[in-house]
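Accompanying notes for the structure given below.
Missing here is one protein chain; the remaining ones are kept as they sit in the complex.
The chains carry the letters A and B, assigned in the order they are written, with residues numbered from 1 in each.
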Amino acid sequence: MINGLNISIILFLVGLYGIITNKNVIKIVMSLSIIGNGVVLFFISLGFVEDSVAPIIIPGVDNIVDPLPQALMLTMIVINLCLTALALTIVIWLYYEFGTLDIGEMK
Amino acid sequence: MTSRIIKTVTRALFPFILLFGSYIIIFGHLSPGGGFQGGVILAMAIILAIVVYGHNRFQRFIPYLMFVEIIGIFLFILIGISGIASGKQFLVNRGTIPLLNIIIGLKVFSGLVLMYLFLSRWEFKND
Partner (left out) sequence: MIDHLPVFLLITPLVSAIFSALISLFLKTEKIQKIIAFIGLSLPFFYLILLFQELSNGTIEYDIGGWTKPYSITLVIDELAFTLAFITSIITFLSFVYSLKCMKNKDGKFYFFFLIMVSGLYGIFLTGDIFNLYVFFELTVVSSYILITYGDKKLSLKASFKYLVIGSLASFFFLLGIGLLYIKIGLLNIEYLSIHIHNIDTQTQIVIFSLFLGAIGIKAAIIPFHAWLVSAHSTAPSPISAILSGITVKTGVYIFIRIFALGFTLQNLNEMIMVFGAITALGGVIGALVEWDIKRVISYHTISQIGFIVVGIGAFSTIGVAGGVYHIVNHAVFKGLLFLCAGAIIYRTGSKDIREHNIGKAMPITLITYIIAALSISGITPFNGSISKSMIESSVYDYPIIWLILVFASIGTIASFSKIFYYSFRKSPKKFRETSKYQEVPFSMQLPMLVLAFLCILMGVFPNLWLDTLILPASSSIISGYSAMQIKFLDPLHILKEWIIVAMGLILLKVIIVRSKEIDKLRKLISKFNLNNCIFLMVITLISILIFLRIVN
């Protein structure tokens, strides 16, 4: 019941709820980051094979988990980092222009 | 804001974090790690120093870091094109994976430190 796939779906839904109902702009950016981590966990737990070890080449070891999703997730973590940095820069600029961090009062 | 204990411990730890980061970059093709992970650890060392000692005296390094970052991606594409020049496709592995790891490590390091230096200019003084 508690495996990686279910926890990642719960993380995704928590982050989605955070984007929909939060008024503070920084909390919206944090919810985006939570969704990103949820997707990372989803990919990594997709490649899981029962009774196998980490995918490092050691002579004599045959059953390894799937290494391809892990390589894809490295790229994705970098891209999420850039998105979060850009989002925080825009948040700082918004605070500088409008004086408030509340998304309802900025209109 | 920072006390004497934190400054002393930072000065003691600083070379070891750099050493550990370089180890992760260079052994990236054999053990877990690689360019991005090692680059982040290298950046963490410098950012620790910036947090402890104040960001004003580090602002003068910004042009050098930008230069490192731009040269990094240019070298990456050059290595890719050298695959074409030696007769095969773009980005063929001719034993150049550790070199690519080092280039990415330097690029990530300079990128993260630049991000921190630019963001720390926007500090708001709380009254």
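One rule holds for everything that comes next: a residue touches a chain if its C-beta (ideal position, glycine included) is under 8 Å from a C-beta of that chain, and two chains touch if they have at least 3 such contacts.
The structure presented is a predicted model; accordingly, all values stated were derived computationally and were not measured.
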{"item": "Residue of B:F16, B:F74 or B:F118 touching the missing chain in the full complex", "value": "B:F74"}
{"item": "Chain not shown, touching residues in chain B", "value": "63, 66-67, 70, 73-74, 77, 80-81, 83-84, 88-93"}
{"item": "Residues from chain A at the interface with the omitted partner, ascending", "value": "12, 16, 19-22, 25, 28, 32, 35-36, 39, 42-43, 46-47, 68-69, 72, 75-76, 79, 82-83, 86-87, 90-91, 93-94, 97-98, 103-104, 106-107"}
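Basically, only the chains that are shown with their structure count from here on.
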{"item": "Chain B partner contacts - residues on chain A that touch it in the complex", "value": "54, 56-57, 74, 77-78, 85, 88-89, 92, 96"}
{"item": "Partner chain A, residues of chain B touching it in the complex", "value": "30-32, 34, 36, 115, 119, 122"}
